[in-house]
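With one protein chain withheld, the remaining protein chains of the complex are depicted in position.
First chain written, first letter: the chains are A, B and C, and each begins at residue 1.
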Amino acid sequence: MTRQKIGILGATGMVGQRFIQLLEHHPWFEVTWLAASDRSSGKRYGDAVRWKLDTPIPARIAQLEISPAQPEGAPKVIFAALDSDIARELEPRFAEAGCAVISNSSAFRMQADVPLVIPEVNADHLAILEHQQWRKQSGGYIVTNPNCSAIGLVLALKPLEEIFGIESIFVSTMQAISGAGYPGVPSLDILGNVVPYIKNEEEKLQEETLRLLGSLQGNLVQPLDARIAAHCNRVAVEDGHTESVSIKFRRKAAREEILAAWAGFAPLAGKDLPTAPAQPVEFLDAEDRPQPRLDRMRGRGMAASVGRLRPCNLLDWKFTVLSHNTIRGAAGAALLNAEFLVSLGKLAPSAVHA
Amino acid sequence: MTRQKIGILGATGMVGQRFIQLLEHHPWFEVTWLAASDRSSGKRYGDAVRWKLDTPIPARIAQLEISPAQPEGAPKVIFAALDSDIARELEPRFAEAGCAVISNSSAFRMQADVPLVIPEVNADHLAILEHQQWRKQSGGYIVTNPNCSAIGLVLALKPLEEIFGIESIFVSTMQAISGAGYPGVPSLDILGNVVPYIKNEEEKLQEETLRLLGSLQGNLVQPLDARIAAHCNRVAVEDGHTESVSIKFRRKAAREEILAAWAGFAPLAGKDLPTAPAQPVEFLDAEDRPQPRLDRMRGRGMAASVGRLRPCNLLDWKFTVLSHNTIRGAAGAALLNAEFLVSLGKLAPSAVHA
Amino acid sequence: MTRQKIGILGATGMVGQRFIQLLEHHPWFEVTWLAASDRSSGKRYGDAVRWKLDTPIPARIAQLEISPAQPEGAPKVIFAALDSDIARELEPRFAEAGCAVISNSSAFRMQADVPLVIPEVNADHLAILEHQQWRKQSGGYIVTNPNCSAIGLVLALKPLEEIFGIESIFVSTMQAISGAGYPGVPSLDILGNVVPYIKNEEEKLQEETLRLLGSLQGNLVQPLDARIAAHCNRVAVEDGHTESVSIKFRRKAAREEILAAWAGFAPLAGKDLPTAPAQPVEFLDAEDRPQPRLDRMRGRGMAASVGRLRPCNLLDWKFTVLSHNTIRGAAGAALLNAEFLVSLGKLAPSAVHA
Partner (left out) sequence: MTRQKIGILGATGMVGQRFIQLLEHHPWFEVTWLAASDRSSGKRYGDAVRWKLDTPIPARIAQLEISPAQPEGAPKVIFAALDSDIARELEPRFAEAGCAVISNSSAFRMQADVPLVIPEVNADHLAILEHQQWRKQSGGYIVTNPNCSAIGLVLALKPLEEIFGIESIFVSTMQAISGAGYPGVPSLDILGNVVPYIKNEEEKLQEETLRLLGSLQGNLVQPLDARIAAHCNRVAVEDGHTESVSIKFRRKAAREEILAAWAGFAPLAGKDLPTAPAQPVEFLDAEDRPQPRLDRMRGRGMAASVGRLRPCNLLDWKFTVLSHNTIRGAAGAALLNAEFLVSLGKLAPSAVHA
């Protein structure tokens, strides 16, 4: 089987680096094209990047020359890890040119005809990509994954929503510094400190959560009819967003029912997607877990860990959820979206299934 | 004026050290007696303590010999910074012996005839100490201050409760390591990490908050009739507890009314208590404040800082509150209780006002 | 091929946990026996341990019952991760009983007939184990690996010593907290701090380095005739010891010669030891490397990384060396010693090569 050639837009940033790391031995995809800012264009990737991961740059990738950020010469499948402003301008150009743009950016997440998808949660929303103008004209499209703070929460909520119905959600986050990219958060701001503010984060977390848990009605996603209030904080953690959550259900849920819902949640079972975790939501029984340093790599960084399930005085239940913000919360999320699109035959299928 | 001689029970611990630091130049009180565990008894304080504050041990205190933890020979005013188990056993002995025991321990906070007090919040609750058996027999008594995670929250809530009435409270904490004492939290547990659990902390934070905001009815404190749900987390911060809060009021409150309530909150004005902050609740306008590293020392560590006031989708308003956990949240709280008792003439008044 | 059954003494500590992690899929060894303190004896390992690694406890190991720390019933190959005091008492009992004790403890490292070995550096020193009383009587023996701060340094020095001769060594360390075990370093001591002292560490680093670089003369190891001065510091890093080094050679060395010496250092090539890194010393060209967070996992945690080679005003050359303190510096070091002993036919060879 020939591997699908893929390109990465924004290859030198933190999420771009994670794409390269996660794709190094990918059975279906092969990185053949990298683009970054004009400043880097024409340089070898190894010279242009400030590599910040704890595995070395794959040798082949280090030698790749960085291309201009234009669709000409790019492969037909593009992972995009761009800042929102730049994504708003560049991603449509690639979609117009017939590319499948698998985007981690927030730019189009709330646009009516752009799917915002977690395969385990709302894969059916992918249907709306057929209504994109780009799709109709060139075959290209944009598909997005959520904000890093929303993914873990939504994975934990989805099996509960299906069974008990969710009425209200309170979430207070403690987010890792890698979520802000590089150079990102100055060390003087976070060492021995907490910053109780991340720009636009509460808004994204609130609205993306309801859209992801929403239902497809015709060509449109109807957000979940529930109330959600988020507090977003930055803490001195390298990777892994931890979230304190309270929820109110529409019908009464016993502790054992909740645990069973999480344990039984395996919507991708049988699909054999290389990046999908066997168990998307892992419940940890110890009273002081999950913890980012110890649990973020569960399911190779793709599982959400939950723990501390206990009654809430105000809503029904309290728990803690944790997920890796640059794997499950960014590059791994996009990669899983791409793999799911392959399973639908929508990601340049001829190349992959030849 | 002669300064009141005071003793410290638990003088070698983190809170004991803060007592010594805060009392170094105190105009009313003079440390003349220190007690700690049997292991330390008989040693010079400077030899027994593992001093962890960033100001040197006062030279006179370093020379004091540590006494056995018994009321014989102790002064009549005792600051107690004991672990709960030990406090439960030792504090009554001192009260029985006629001492005013100003305690930071949780052992008796919820006992019906023991005042749990923040002078700016519920000084009237001190009246119940007259009903203590010890008081009647020997003149001694126990007065307590709240848990370090409750004090900042309650200071921020009190002026709002008075004006708008509080119906529901959500609070998610990010607590400093010094709250766990020394050696306390192992570095392997907290460096680059979050621990979403502190033993018994959520229970204390919930019940103490309602008791502090409660009303005195006869000899009893009637807790505030409100609902409160707490999530308690430990983060890699040396000092300063940060809390994400959502509240629902009984009557509608406009942003400007809330700010005015905080700005106008000065219940101790005119009392000239040495440790009382001029402004117990300081509102910070910057979008990313309060932060523990920058704001914990406001009001010499005795003010609660609030910020990020914004509407809540679920309750009415969201904000962040921060306070120094070993000053306002522990030693400073007890010290202010003692100063307030002086103003009532109940803390060995003859000595102080001679 | 049957895998050699092995036991772990001190299985619940930080190094014991690393043994279990590294041995999970080992092709030659199989953990069948675990011992820890009396307190843990009789419990399931999963219940007794406070697991602090970021991969889960292997399921089979979690079920193992912890045995008393006695040779009766133990396998004939024992990895020992005990505190020095306890090692001094227990390790001889196992050697006496015929066990190969592969020890990470400092207790016997400087004893004349006990090999202190890094296979890439001084494998020939293993010959002295034949002179141990235990070996002669029961076949059992003790073999040790060095202190975590010595291993990376010695790996970097060995190829230079061979070619240029070493006259003087200055080393200043910045050591990770995991080196102190659990609970180990209190967070109040190290968060935002440096502790310029680690008990006995400078002595160990100095004397072990000279012994490891020494030569076998008859039955005895003659330490390297060189001078070494060490400063040992603790810093807020989870894993990975970083060391600033200056060295004076006996003959002049050019930069390119030093780099070539490191690049060509592959003394175990062709031996196919599962834990041996392909390149024991990796030189990093970037001006700001090695760094613990980014480079400690090179060679799956078994390589020493060097960088910043530059002239020294006082001795000849300055450089920085980094190695993972609980893998290359502890459990991985012992494991590699055991694998090397297998290659010599000295580690219960019948079982392994059946």
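Keep this in mind: a residue touches a chain if its C-beta (ideal position, glycine included) is under 8 Å from a C-beta of that chain, and two chains touch if they have at least 3 such contacts.
Since this is a predicted model, take the numbers as computed values, not measurements.
Among the chains on display, the ones the left-out chain touches in the entire complex are A, B, C. The chain omitted from view is touched by exactly one of B:22, B:36 or B:191, namely B:191.
For the options A:121, A:190 or A:273, the residue in contact with the chain missing from this view is A:190. When the missing chain is restored to the complex, the residue among C:98, C:192 or C:274 that touches it is C:192. When the whole complex is considered, the residue among C:21, C:275, C:291 or C:325 that touches the unshown chain is C:291. Interface with the hidden chain, as seen from chain B, comprises residues 51-56, 191-192, 238, 293-298.
Counting over the whole complex, chain C has residues 168-170, 172, 174, 189, 191-197, 206, 227-229, 231, 233, 235-238, 242, 244, 246, 287-294, 307-308, 312-315, 318, 320 touching the chain that is not drawn. Summarising the interface, chain A meets the missing chain with residues 14, 52, 177-178, 182-192, 236, 238.
Here, only the chains that are shown with their structure count from here on.
Among the remaining chains, C is positioned farthest from chain B, on the basis of C-alpha centroids. Averaging Cα coordinates per chain places chain A and chain B 43 Å apart. As a whole-number value, the distance joining the C-alpha centres of chain A and chain C reads 40 Å. Residues of chain B found to touch two or more other chains are 189, 191-192, 236, 238.
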